[in-house]
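Removed: one protein chain of the complex. Kept in place: all other protein chains.
First chain written, first letter: the chains are A and B, and each begins at residue 1.
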Amino acid sequence: MLKFENLTLKYEDKLAIRQLSLSIKAGEKLAIIGTSGAGKSTLLSHLYQCLKSEAAYSSQKQGLVEGLSTYHNVFMGALARHHWSYNLFNLVSPFKQPLAEVTQLCQELELDFPVSKKLSELSGGQRQRVALARALYQSKDIFIGDEPFSALDPLMSRRLLDMVFERHNTVIMVLHDKSLALEHFDRIIGLKQGQLHLDARQDELTSEMVDDFYCDIPLTAASHVLAVSDV
Amino acid sequence: MRLLQMVCLALLSTLSTSALSAVFTFTAIPDENESQLRTRFEKVAVYLEKELGVEVKYVPVKSYSAAVTAFRNNQVQLAWFGGLSGVQARRLVPGSSAIAQGNEDQFFKSYFIAHKSADLLPSDNFPNLNGLTFTFGSKSSTSGRLMPQFFIERNLGKKSEDVFKRIGFSGDHSRTITQVQAGAYQVGAVNYKVWETAVENGTVDLEKVSVIWQSPAYPDYQWTVREGVDNQFGAGFKKKIEAALIGMKDPDLLKSFPRHSFVPAENADYEPIENVAKAIGLID
């Protein structure tokens, strides 16, 4: 599906990805792990640029709109499917069909409040699920997610991950929670300072390999990782 | 594009219909008591409608300069002007003419009033106002500004800015009386009719403020009509207006101005005003 040789990328004038070679096959469930600043998000957004037309992207910057309702925020995933006049009219007065679809989707995501609720009234975890709902509502073949569960508890993360898998053929996701990555993904790659340090299939990978991958990281960064994965 | 055209057409049609419908419009501001303007002058409009046989409308205005503008723009065809504003209006609309004035306006005068602290005694001679504080009425008033300023400058031989310690424009004859009575200004110039009404009504405390000088007589308020009303409303219309105004006998109507009666007038009557305005630099 996708293949790079010696890819180099910049993020805000700094080298983020250095000479990275990678190939991804359709149908793969790929997790990307690594410390902060390892270049994961840069790589991910590059992947999205390449796969744009077939992929839904759930970015770390959720891009949610405070002043709009939950419904409208989710509906934005379907903007490309409709004519602009339909979209504009929907902004003023929601159409029945998408309203029903979005309500259904929100319920599945355990967002148990009316979809007319303003985004500014939601909590951090609810927002993250709204952002996820928007990506799901795009109904694409590929899902590209940048830590889409970071603000959720581990149990809910697992339930939602199953939903993502159910609805997409290929999934590429950056994760902090390494156990989630180990348990559910077919293939795991680890980035360190913009380079590929780990690339293994799930069955050949052990918890020790992952620990090794994290171990020569400066202490402060490592503790940060642990703190996040404890959430 | 189609929509735009329709909007333009609609706008144009509203403009042209209002231009075509021949409503004779007039304006007036009385020199005292400006309350209930529309209620009072709509009665005058009804009277004129009856006499002239055309639809007559009254437009309330706030100042003489607004009245002059409305006259110049042909939004009113007839106006009750002060001496100065009438001159200004007739200069802006050549061919327009003064047709009637109040009986009192043939020999109008201004009073200079002073607060008791100014220590000025009533006299026939022009008072020594040097170094005092002074307030005129409104900027474009004849009896409250133009003539007083003229008499001050002629009698004291210098510009009014050089005579007084402080000069104000109270905006209105009643305000002039209030401010001088409160001692905010030591001396002020007022329309004699406003003063006399205020004294009659007992709103003036004569212990605190009194008349110290009265000006020689000059012509003041007048009705001025635009040129071209004969074309617009039929031959002889101007004569009809003149007759209607001079024939206005109902005291209730006359009270609004307030005048006892109206008498004929002509542009030449106001030449002295024009000369005075030129002399003190109010018109070029």
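Keep this in mind: a residue touches a chain if its C-beta (ideal position, glycine included) is under 8 Å from a C-beta of that chain, and two chains touch if they have at least 3 such contacts.
The rule is short, and it goes like this: contacts and distances are computed from a predicted model.
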Completion exercise
Record lookup, UniProt, unshown chain, options "ABC transporter permease", "Chemotaxis protein CheA", "MrpA C-terminal/MbhD domain-containing protein" or "Cytochrome c nitrite reductase subunit NrfD" -> protein name "ABC transporter permease"
Practice task
Out of B:Gln101, B:Ser170, B:Asn191 or B:Ser215, point to the residue that touches the absent chain in the complete complex.
Solution key: B:Ser170
Problem - Omitted-chain contact residue, chosen from B:Glu55, B:Asp162, B:Asp205 or B:Asp252 - result: B:Asp205
Fill in the blank from the handout: Filtering B:Ile212, B:Ile241 or B:Leu282 for touch with the omitted chain leaves B:Leu282
Handout entry: Touching the absent chain when the full complex is considered, from B:Phe24, B:Tyr47, B:Tyr64 or B:Phe81
Key = B:Tyr64
Fill in the blank from the handout: On subunit A, the omitted chain is touched by residues 52-53, 55-59, 61-68, 72, 76-80, 82-84, 87-88, 91, 134, 138, 140
Exercise for the section: Write the list of subunit B residues that the hidden chain touches. Expected result: 14-16, 18-19, 33-39, 59-66, 68-70, 72-75, 88, 92, 115, 117, 133, 135, 138-140, 166, 168-172, 174-175, 178-179, 181-185, 203, 205, 208, 282-284
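Here is the rule we go by: only the chains that are shown with their structure count from here on.
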Completion exercise
Rounded to the nearest Å, the gap separating the Cα centres of subunit A and subunit B is 79
